[in-house]
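All protein chains but one are shown in place.
The block that comes next holds subunit A.
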Amino acid sequence: MSAWRRVHAKLRALRGVVPSARDTHRHTWTVDGSLTLCRSFSTGRPAQNDFFKDLEAQLAAARKKMVDALPGSSWTPLQVNPNLPPERVDIVIVGGGVVGWSIAYWLKQRDGMREGHRVLVVEKDPTYSQASTVLSAGGIRQQFSLLENIQLSLASAEFLRNINVQLGVLNEDPIDLQFNHSGYLFLANEAVAHIMEENYNIQRHAGAKVSLLSPKRLKEKFPWINTDGVALASYGLENEGWFDPWTLLNAFKRKALSLGVIQCCGEVTDFTCSKKYMMTADGDLEPVKRIKSVKVQMPNSLEYQPVECAVVVNAAGAFSGKLTEMLGIGSGPKDSIAGVPLPVEPRKRYVYVAHCPEGPGLDTPFLIDYSGVYFRREGLGGNYIAGASPEEEEEPDVSNLEVDHQFFEEKVWPALANRVPAFEKLKVTSAWAGFYDYNTFDQNCIIGTHPLISNMYFATGFSGHGLQHSPAVGCAVAELILDGGFQTFDLSAFGFKRILDQEPILERNIV
């Protein structure tokens, strides 16, 4: 009994020391000068309960603080910027686009343990405002002329069809890629029809389900096409169409993060390398570098973190050339290996969204005309996405992502209206521009190491088909890094060697 009295006494003393909410309320009323009521309007709760509730809150806060200080939690007395990447990882992937995250996913997916090798993905723009991935038209096709490209697309399509098996995360929403399997339709005129036929044979041989259509069959199938000038058409029956690139990117990212990939928002501004000179067969001394650490600069800040690493993957897309220049590739004497730069540069391409209520229906494929103009259906409201590849001489300025509407008026619309008469009456509702990571050498990807940089792997230069190849390329690069060689897909044709030997592997009929 006396214990309770002691508590009461303490309460009274405490009330003077620790003003309860009610007391302060009372004070403000008197300060206001208005008619004060010594009673508050709250249905009275006695002071004891206030005290114990405060006590409970304080105990909970103290317990939380103790738990934070125990070894299991991530609280440290030296509060550093939580966005800083770790000081040491095993593999740094520069570029957080779909190729970068695909490689990160495949690298961690193989070892099956959370605590295996450490992978860091560095992306300088988390809003992806200039990234090629999210500005892409999102198409996937097997209608290439290079066998490797066809195989990559086939494997990627297979991956995308079973995406929830591969990238599903427990207790999270399933992934809906909005994969429209409407197929690609390439149109060829007399001059290039033979190329289309040869490509068709390669594609069928590789297992792609493609069919050739004569103009008559084409008109039967798609009555809205104007078949003037069309000699042959190639239509993809399966595994072709378009999907939402943003969903794919997020799916890869979510799964990779759940497997333990570390991500960081920052920009790679420098490399620390060790350099030694090696003699080539011709007797020249070439500087061979080994990247020891990557300097990651925090956004809008002078803060940076040197990340020590064993392997760097260059998946920076349109900006890969700039990254490679930091290592001195391209700045050597003209006739040496060091003088050959990475031939990847950004090229701006426009995509216009048009609304045409009388346009082609729901089974519209992704149509690519021999003049270079393409369009596809977007959504179910009679909207279409159209664009064209500009001529080599008329490449737009890449310092910004401004859209040139004149280009639509002069180059795209006439060809489009010629091919699909219904498009005479379309109305452009919006447009955007995105970069291709354009390989100026032969417009095909560059995958593999560079002879002068021991531990940098390239996965760039896709020139417009990075998104559709991303799952398969991720698998190939992960095998290259972890297994020492290609296992599933043999992409040795895409190595940097062809650029040094000046032997391009060109796609025929690309867009």
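Simple rule for what comes next: a contact is a pair of C-beta atoms (placed from the backbone, for glycine too) under 8 Å apart; a residue touches a chain by one contact, two chains touch by 3 or more; residues count from 1.
In the analysis below, contacts and distances are computed from a predicted model.
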For this session: Tell me the UniProt name of the left-out chain, picking from "Superoxide dismutase", "Guanine nucleotide-binding protein G(I)/G(S)/G(T) subunit beta-3-like", "NADH-ubiquinone oxidoreductase chain 4" or "Cytosolic Fe-S cluster assembly factor NUBP2".
Result: "NADH-ubiquinone oxidoreductase chain 4"
Exercise. Among A:L467, A:L480 or A:I499, which residue is in contact with the omitted chain in the full complex?
Worked result: A:L480
Problem set entry | Residue among A:L152, A:A193, A:I225 or A:V288 touching the omitted chain | A:V288
Seminar exercise, completed: Note that subunit A touches the chain not displayed via residues 71, 76, 86-88, 90-91, 111, 113, 115-118, 276, 278, 288, 290, 292-293, 308-311, 448-449, 454-457, 480-485
